[in-house]
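All protein chains of the complex are present and in place, except for one that has been dropped.
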Amino acid sequence: MARITASVYTSHVPAIGAAIDLGKTQEDYWKPLFAGYDFSKQWMKDNKPDVIFLVYNDHATAFSLDLIPTFAIGTAAEYQPADEGWGPRPVPKVIGHPELASHIAQSVIQQDFDLTIVNKMEVDHGLTVPLSLMCGQPEAWPCPVIPFAVNVVQYPVPSGQRCYNLGKAIRKAVESFDQDLNVQIWGTGGMSHQLQGARAGLINRDWDNAWLDQLINDPEAAAATPHIDYVREAGSEGIELVMWLIARGAMADVAGGPAPKLAHRFYHVPASNTAVGHVILENS
Amino acid sequence: MARITASVYTSHVPAIGAAIDLGKTQEDYWKPLFAGYDFSKQWMKDNKPDVIFLVYNDHATAFSLDLIPTFAIGTAAEYQPADEGWGPRPVPKVIGHPELASHIAQSVIQQDFDLTIVNKMEVDHGLTVPLSLMCGQPEAWPCPVIPFAVNVVQYPVPSGQRCYNLGKAIRKAVESFDQDLNVQIWGTGGMSHQLQGARAGLINRDWDNAWLDQLINDPEAAAATPHIDYVREAGSEGIELVMWLIARGAMADVAGGPAPKLAHRFYHVPASNTAVGHVILENS
Amino acid sequence: MALDKPYKDVPGTIIFDAEQSRKGYWLNQFCMSLMKAENRERFKADERAYLDEWAMTEEQKQAVLARDLNWCMRTGGNIYFLAKIGATDGKSFQQMAGSMTGMTEEEYRNMMLNGGRSAEGNRYLGEDGDAQPQHQPQGSAGKKG
Partner (left out) sequence: MALDKPYKDVPGTIIFDAEQSRKGYWLNQFCMSLMKAENRERFKADERAYLDEWAMTEEQKQAVLARDLNWCMRTGGNIYFLAKIGATDGKSFQQMAGSMTGMTEEEYRNMMLNGGRSAEGNRYLGEDGDAQPQHQPQGSAGKKG
């Protein structure tokens, strides 16, 4: 039986990808940020998963305004890093897990989540930057990845509660897969940031950390955060945090199991326009 | 306030489109079928809607295996009839209703239906054949149409219950639209047919009519029909009937209003491989 | 436990699920390409050469060249995709569906005019209806045997 062993949460700022790709991680600006992921890189080696279910959002890359899926699951064999305008990131291609992805799609649709199934897609920084942060610069990513894209670009985006409930459905789906697989679920994006208008650059350290406390210890409360709170308190792009709730909803305690172990927690301002948050939770 | 005044249900067999386009409607084979829609064409003139919300499925036309949305709503200004391999049907282009469509999308997503929003799409016989059956061969369709495509091609398709609940959400969405619009909702596809394998040509007149009875008088029961019953009793393509439940769920009685008036009911075998069912229900 | 697939015991029927979809991906994508008139022309001009542009298995290509829709379906084809081949050949959906039963066009058309195939005996594998494996092919092709 497949099982979800841990969840990882991290911001996915494009400038972090550029810093890694351009060899700037030891510069004064970036050093404290990457230091926060030293633990995580070692943890990834010690806790290598068989598959990563990676929740992220597409940033007008694979999906234009022609077609905007609320939830899209990648069931393809592989995904190329996209050219977002600066040229594609020099990172390995992403190998998928079609069997598990199709299985999860089937199970989750039967649990009344109206997924879009995607067999051809390029992946942008939303997916590749978390991999870089957690795995460094390997020749190949350590395991297959199932991309799961959430619309947080055009309103209305799914509610935090919907995302949290989806996480519960994903856990059930994973646990009904025949093969014995160690699956991690990652929630990415956030934390507070606003990339637009006169209010660009908004950061809310107190709100972010209170939300992290809730995410870890009282996820039902975090899931109840209304959209407008994200916008008002964490900036218009802070809404990306709903994606963390998908990963959190898939943890064992939500289904009546023991509380997860907090393996790591990190917070840093700034990375470009953004507050970076990062948490690792392990199921016991 | 916009309101749903009636729902229309009809099969959308491609051969019916071909019979119309090639002027064969008065041939012996087709005459009894089209006679069943004489009432409906007059009814459409007497009950001209401002907008038709047209639930149908794409038959590997706009959506390939690259991307399969469970539910896709068209918010575009217009849609061209597709070339499904025989050349495009010689019918008018379909004019959309972007404002109402976007409004419904927003409302329904906030009611936890995970729609895909589509701004560029060609429409196939699933959408154009019902228009031809109900409107004949006009220079232009009588009103704007919002295409709503349901995946019934690749399993798992959404359950009948999910579709029925979606109908309820669509009714709420329509009723929260500011403009005073007369909206019809059409559910298309079905009834019993199987287009594949040694079992091709399956028709189940008794089952179809019992299901129609339920659809009209006990829609909760119709919505509870499991997928496997459609396949076993109504053929592998009979599953299209789940789309009728979206239209039925949007009727007033489902939300506590009075029972709808049965304006018309018709059943005919065969049209090519298919049993044709057709119902018109009016809200009082 | 794996997902429930209750549709595996229906005779003469392949449900197009994720497993079939994976198997038939390139076959079905090839079919989609026939929605463009210029591709239909290129396919008709040299079927083999056109098929070789696609990452299909050799068996899938043979099944297409043979216009054996049952064979196409076993290799992952879906009828709505395969219909683009029929459309390219100028065939109707009734001709395509009928071709999968072993009946002649006339036999299949008459069956439909007489109310279609009965569900009796055709609901579960192991019954004795005309769609069951032990009764294939049907129609005059079947009666020859």
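Chains: A, B and C, in written order; residue numbering restarts at 1 for each.
The rule we apply is simple: a residue touches a chain if its C-beta (ideal position, glycine included) is under 8 Å from a C-beta of that chain, and two chains touch if they have at least 3 such contacts.
Because the structure is a prediction, the values reported are computed rather than measured.
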**Prompt:** What are the shown chains in contact with the chain that isn't displayed?
**Reply:** A, B
**Request:** Tell me which residue among B:S7, B:T25, B:T61 or B:T75 touches the hidden chain in the full complex.
**Result:** B:T75
**Contact residue for the chain not shown (choose from A:A35, A:A60 or A:A140)** = A:A60
**Request:** Tell me which residue among A:T70, A:N165, A:Q194 or A:T225 touches the hidden chain in the full complex.
**Result:** A:Q194
**Request:** Using the touch rule from the top, list residues of chain B that touch the missing partner.
**Result:** 75, 98, 102-103, 105-107, 110, 117, 119, 176-178
**Complete:** Omitted-chain footprint on chain A covers residues 13-15, 18, 59-61, 64-66, 82-87, 153-156, 192, 194-205, 207, 227-228, 231-233, 236, 269-270, 272-273, 275
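Just so it is clear, only the chains that are shown with their structure count from here on.
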**Prompt:** More C-beta contacts across A-C or across B-C?
**Reply:** B-C
**Request:** Work out per-chain C-alpha centres and flag the one nearest the whole-protein C-alpha centre.
**Result:** B
**Message:** Quick check: how many Å separate the C-alpha centres of chain A and chain C?
**Reply:** 41
**Between chain C and chain B, distance of the C-alpha-averaged centres to the nearest whole Å** = 25
**Per-residue overlap in chain C, given as positions that touch at least 2 other chains** = 17-18, 21, 25
**Item:** Junction residues of chain A - those touching two or more other chains
**Value:** 105-106, 110, 117, 119
